[in-house]
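The following block contains the structure, expressed as structure tokens.
A protein chain is absent from this complex, but the other protein chains hold their places.
As written, the chains take the letters A, B and C, and residue 1 is the first residue of each chain.
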Amino acid sequence: MGQAEVITPMYSSKDYKSTVKPIWCPGCGHFGVESSLFRALAHLNLPPEQVGIVSGIGCSSRIPAYTQCYGFHGVHGRALAAATGLKLARPELTVVVTSGDGDAFSIGGNHFIHACRRNVDMTLLVMDNEVYGMTKGQPSPTTPGDWDSKIAPGGTGVNPFAPMAVALAAGANFIARGFAGDPNGVAKILVEAIQHPGLSFVQVLSPCITYRPEEKFWKKTVHPNPVAPTRDPAEAGHRLLSDDGFTTGVFFIGDRPIYTAAVGVGEGSLDEIEEHLAI
Amino acid sequence: MGQAEVITPMYSSKDYKSTVKPIWCPGCGHFGVESSLFRALAHLNLPPEQVGIVSGIGCSSRIPAYTQCYGFHGVHGRALAAATGLKLARPELTVVVTSGDGDAFSIGGNHFIHACRRNVDMTLLVMDNEVYGMTKGQPSPTTPGDWDSKIAPGGTGVNPFAPMAVALAAGANFIARGFAGDPNGVAKILVEAIQHPGLSFVQVLSPCITYRPEEKFWKKTVHPNPVAPTRDPAEAGHRLLSDDGFTTGVFFIGDRPIYTAAVGVGEGSLDEIEEHLAI
Amino acid sequence: MGSGGAGAITTGSLLLEAAGRAGWYGLLTRSVGPQIRGGEALAMVRLAPTPVTSHGDHFHVLLALDWNNANRFIDEVPLTADSLIIADSEGGDPPPALLASGARLVTLPLTDMAEDMEGVRPNVLALGVLAELLGVPAEEATQAVIRTLGGKGLSAAHAADAIASGGQLSTTFPHSHPLAPTEGRNGDTHWLITGNEAAALGALRGGVRFAAVYPITPATDLPEWMAPRLKKLGGHLIQAEDEIASINMVLGASFGGAPSMTTTSGPGLALMAETLGLAVAAEVPAVIINVMRGGPSTGIPTKSEQSDLNIALYGLHGDAPHIVLGAQSVADCLTTTHWAVQLSEALQCPAIMLSDQFLGQAKTLCERPEPLVDAPPRRVAEAGNGRYDRYAVTPDGISPMSIPGTPDLQYTADGLEHNAHGTPSSGAADHSAQLDKRRAKLELFDYGDLWAEIDGEGETVIITWGSTSAAAFEAAAQARLAGLAVKVIAPRLLSPVQPAKMAQALNGAERALIVEQSHSAQFYHYLRAHYALPDAVEVISKPGPLPIRPGAILHHLLNRN
Partner (left out) sequence: MGSGGAGAITTGSLLLEAAGRAGWYGLLTRSVGPQIRGGEALAMVRLAPTPVTSHGDHFHVLLALDWNNANRFIDEVPLTADSLIIADSEGGDPPPALLASGARLVTLPLTDMAEDMEGVRPNVLALGVLAELLGVPAEEATQAVIRTLGGKGLSAAHAADAIASGGQLSTTFPHSHPLAPTEGRNGDTHWLITGNEAAALGALRGGVRFAAVYPITPATDLPEWMAPRLKKLGGHLIQAEDEIASINMVLGASFGGAPSMTTTSGPGLALMAETLGLAVAAEVPAVIINVMRGGPSTGIPTKSEQSDLNIALYGLHGDAPHIVLGAQSVADCLTTTHWAVQLSEALQCPAIMLSDQFLGQAKTLCERPEPLVDAPPRRVAEAGNGRYDRYAVTPDGISPMSIPGTPDLQYTADGLEHNAHGTPSSGAADHSAQLDKRRAKLELFDYGDLWAEIDGEGETVIITWGSTSAAAFEAAAQARLAGLAVKVIAPRLLSPVQPAKMAQALNGAERALIVEQSHSAQFYHYLRAHYALPDAVEVISKPGPLPIRPGAILHHLLNRN
């Protein structure tokens, strides 16, 4: 964990905060997540200019501009792909993807499973409010099937899926869940996630108080993982597929092979390549 | 299983075969899979015109035109989405999606996990040859990370993922694996898959003898599932995440909620709707 | 206008409804910030005794519940020296730029008064002020308040009191902005509807029974309105995992025989482009309603612009002729969408119907649009004997389509180039034949008079499209009063092009003024590419979000430069 090394803290949370005012509704869970991220970065003592925050589109995905890091606010659902390019081109940067349940699991689902599979060293932080906040209240892949909404009156009838189980099956190397109402807990998990090699997936339950006001009561529903994280995918699979979705903590810490191929200096030259074309 | 009911067979395999000559290489595993599909349909005594075969693009995805069923040969990776529309619009049809490991798991990965989650009553048959055949030999999500190819010299270094585990985590309701070299076994699994309600996922190991000639030896590698299929996702998760990828048989038979909302006759009228607009 | 939550939009809606009940026509558009909640909001209302499709050059009355962030809206609310500004005396100071117009400012103690009235918020009092000012009967205003806010703790008696007190307030200052009198309304056919609702209804009228969508501003309220209604009609709306899924679901359902559609906005349309090509090649009907917003990229989601024209026309790879339509008013969203379904089904071709944030989210008081004459449905293949050629080359280019379930007519819909039967073919002759066929069916079809709205006569012609048309019609009318004969041509059918019809419409034209809301003059270049225009061509082409107003067009017409 982050406390193993003793370092002189050079940065505090506020060094990661920009002057742009969030457009979030007062009381939105995303405020808490943002502050956890800042705490984690400060704890890790990372210079803001060495951190790349990459996102898609959604209330949650607005985070990059609210930070003093390098930010990439791309298109809806594709943050993981952009982050992969960034990390491969600039392996020395710390890359964090900030996303929402719609952005990461719905339109971004393909990049989600393939980023887990590829296992590039970066952290995916999904602020899961089980709803599309930014487009004003439609069901996401994690929304309960009986949640009534305008677009799906009476509910979609579709079972929500378990993102952590999907991430595990797809190949993620670190899997954890936090709750926005516990910023210290989330910060701690994020420190561990960022430090762990490979693709770390952190799902943070982050209430949307506007379209899912009932989520205010999540603070009563969440409960800590009673058992220690496992390194065995099969065991983790068993646990995550029987989980209720409200357990917080670290579930899986893997040592799966990491995609390291990176842009650097090669030992060949263009002239050599061209010479081979002459006949 | 298919033998529970005694029916007078009206159709034989050849009733499902069109006159279009496959473009496949002699010896391709897909020939066997095609014949298994025809056997299964004949066994189920389904009138060819009541069957919709939907595919994307790839050698495997060429199947629709080789059948006497209604076929939809769409764009690369999107067959499951098209099939979802077809099944919802025409619930009485039997809908089978025929796909490849590239089509279903790479570009089509998002529809794969969401079709599993949504659980519409149809069957996904993936001819997995652990390679892109049609584009002449690039690695797919199931290709071993050390397989040398032009586009990834020395291998991708990426762990292949386990499609059955992903399907389970995402919500599929029936999960099985077959081997193209055992057409009867595959036919039997397909009969069961088509009959089981919800999204049935059948992965068939189907050698690409042109770009992965070593797959000819799969017939020595495959081995049957020693234990009976389970109905418990957690147990199935444990098993699938410790599987070697060459076990054949049925792994999971679920009773997850099925997406049934379908196009039919409603009890309202357009006039009623219009009346509400008058002020 | 006012801060989010102050009730500006509600006030505007109530006023619109009250006026509508009393027989006026009207239009309400809104401007909001990017915030989900708590941002600022502006409702713009225009009322008249005849149908209203656009805003004018300036507003007569501006009501401010407060002045927080009012600066953001200044450009959207042009005032003149004749205008009246009514502000809550607790609302802070008006931005100097607004007063520079010379408009008269009246401050009223709305907040103070509301404090003493149970369940009454200042915006209800404001509604009373406005109703009295404009001549909208207090009774209708009261009823509107009761219907909308009754459930929220406001009693009927208090509502009536509040409206009356507001009315009283307006006697405390001189004013002269009554509406022109109305002849009253026909209760059955006087509708209150938004453009997105109208488009949804047009689709239902056209027979759409399956929709697959992915939410995106400013299109989302269309499927939200449609979902329960489609259900009532025995149809189904599904929220897909992304736009690529939604358009593919649409094709699957349509292949299955159900008229089907999706809705989206620019970024989503871009994602659908590949599959739209499949619809063209495999000849599968599909309707795509694209509610345009500011671009490029994720752009300005909450604001209007006409800049998705290029992608709608040209955004498919290969030679992929298809149908593109543009709706011209809130009510026309209904007609144009209905027509889109008819054309798509008849021509077995995807039809993109372009609306925009302005139309889609505007609320209008209009006459119930008449349904279109029923069109011949999709040409369906009858069970026959012998080989069924799905893509047979026919004289009109349309080949009968077999519906799954029909015996003996099985075929495979294929996006690979194919022969007449449908079998993939890479031969030059098959490619040519099918390209010719797919073009011919669109070219040979008779689109009748719906292809364009044409108004007036004159050697000066305005050519415009979509939501900009209303301002052009109004400018032309004003130009005529000023002695300049102006004709307006506003094509509803953008693709396929109609050279013969346009040539006829342009007959005698000497000067053309192209008007559109895009930065790169997309419509102008499209016209140039495909039509013979008069020698003198001028262009008004501005990006969103500010609308192009009639006065700007009139000014251009009269001040030839």
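Going forward, contacts are C-beta pairs under 8 Å (C-beta built on N, C-alpha and C of every residue); 3 or more make two chains touch, one makes a residue touch a chain.
Since this is a predicted model, take the numbers as computed values, not measurements.
Listed by label, the shown chains that the missing chain touches in the whole complex are A, B, C. Residue B:Val75 is the one among B:Val54, B:Val75, B:Ala180 or B:Leu205 that touches the chain not shown.
For the chain left out of this panel, the touching residue among C:Leu416, C:Leu484 or C:Val537 is C:Leu416.
Of the listed residues C:Leu14, C:Ala159, C:Leu278 or C:Val539, the one in contact with the hidden chain in the full complex is C:Leu278.
Screening A:Gln68, A:Thr210 or A:Thr230 against the full complex identifies A:Gln68 as the residue touching the chain left out. Residue-level contact of subunit B with the missing chain is found at 23-26, 57, 59, 75-77, 106-107, 109, 132-136, 138-139, 141, 150-153, 156, 210.
Residues of subunit C that touch the chain left out of the display are 33-34, 72, 75, 244, 266-267, 269-271, 273-274, 277-278, 280-282, 294-303, 305, 307-308, 310-311, 313-321, 415-417, 424, 426-429, 431-432, 435-436, 439, 518-520, 522, 525-526, 528-530, 543-546.
On the side of subunit A, the interface with the absent chain consists of residues 20, 47-50, 52, 54, 64-65, 67-75, 78, 81-90, 92-93, 110-111, 114, 261-270, 272-274, 277-279, using the contact rule stated above.
Criterion: only the chains that are shown with their structure count from here on.
Distance between chain centres (mean CA atoms), subunit B to subunit C: 42 Å. The distance from the centre of subunit A to the centre of subunit C, with each centre set as the mean of the Cα atoms, comes to 38 Å.
One inter-chain figure worth recording: subunit A and subunit B are separated by 31 Å, centre to centre, where each centre is the mean of the chain's CA atoms. Each of residues 110, 114, 261 in subunit B touches at least two other chains. For subunit C, residues that reach two or more other chains under the stated contact definition are 231, 241-242.
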